[in-house]
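Below you'll find the structure, written out as structure tokens, and then a few comments.
A protein chain is absent from this complex, but the other protein chains hold their places.
For chain A:
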Amino acid sequence: MKKAFLVELTVLTGYIKQLLPIAAIVGFFVAFGMGTVVPLAGIFVTMFSMMGAMAASAYDDANNWGAYRLTLPLSRRDVVLGRYVAVIAMAGAGVALGIALQVLAVAVGALNILPGDLRDVLHMTQADVLASIFSLFLCLFMGASAAAFTIPAYFKFGNTKATQFLPMFVMLAYFICMVGFGQIADHIDAAEVLARFASWMESYAGTAVLSLVLIVLTAFVLSVSAAVSMRISARRDL
């Protein structure tokens, strides 16, 4: 698996260098749009994990690379696990780079060299730090879930075909979730539950527990996805 991961990394290195400034631009635009730098790190994580999975799958289809790769001394299992490790590594890179950029942004804001509005955007209170931590792990889970959903589809159908129908399935999944939440909300006092949850979320204990839960969920969805991908890849004709 290590060989497969290193091969994947070699292919993705150029893409990561391109993604970094793009994620930074998107992150800052969102931050200024929302009036706070809290989501900056989370945006990095989401983009790196989601787009890493998509880019890696796109390279599989280009020039028949996916088939040629299996003529190298790599097994199908290695290739699949190498893909997931690469996506996790990219998510990790997103975490590190996102946090670094966020810290840099706050440091620049603390220098008092920017106009008032911009300085306010780059300022973080203690509550903002907790919110940033929570949003980082929530975005990690969201990005990982998107990758977990799409990677098996890419292994099954190839990037070109999968890209045609994945948006439809994403919309369907979103619709099912909304209907599900709506059904749940009909049976509980949703406003009060959400208010109490938000209050707990904003505490140190709440942030820590939720962050841990999100890490565990991230690991779970990626593990299930990897198992599915290995079964799909073992049977696929290239």
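Here, a residue touches a chain if its C-beta (ideal position, glycine included) is under 8 Å from a C-beta of that chain, and two chains touch if they have at least 3 such contacts; residues count from 1.
Following the convention adopted for this analysis, contacts and distances are computed from a predicted model.
This figure omits one chain of the complex; the name its UniProt record holds, of "Sigma-70 family RNA polymerase sigma factor", "Chromate transport protein ChrA", "ABC transporter domain-containing protein" or "Glyoxalase-like domain protein", is "ABC transporter domain-containing protein". Touch with the chain omitted from the figure is made, among A:22, A:67, A:171 or A:209, by A:67. Where chain A meets the omitted chain, the residues involved are 3, 6-7, 10-11, 13-15, 59, 62-65, 67-68, 70-78, 234-235, 237-238.
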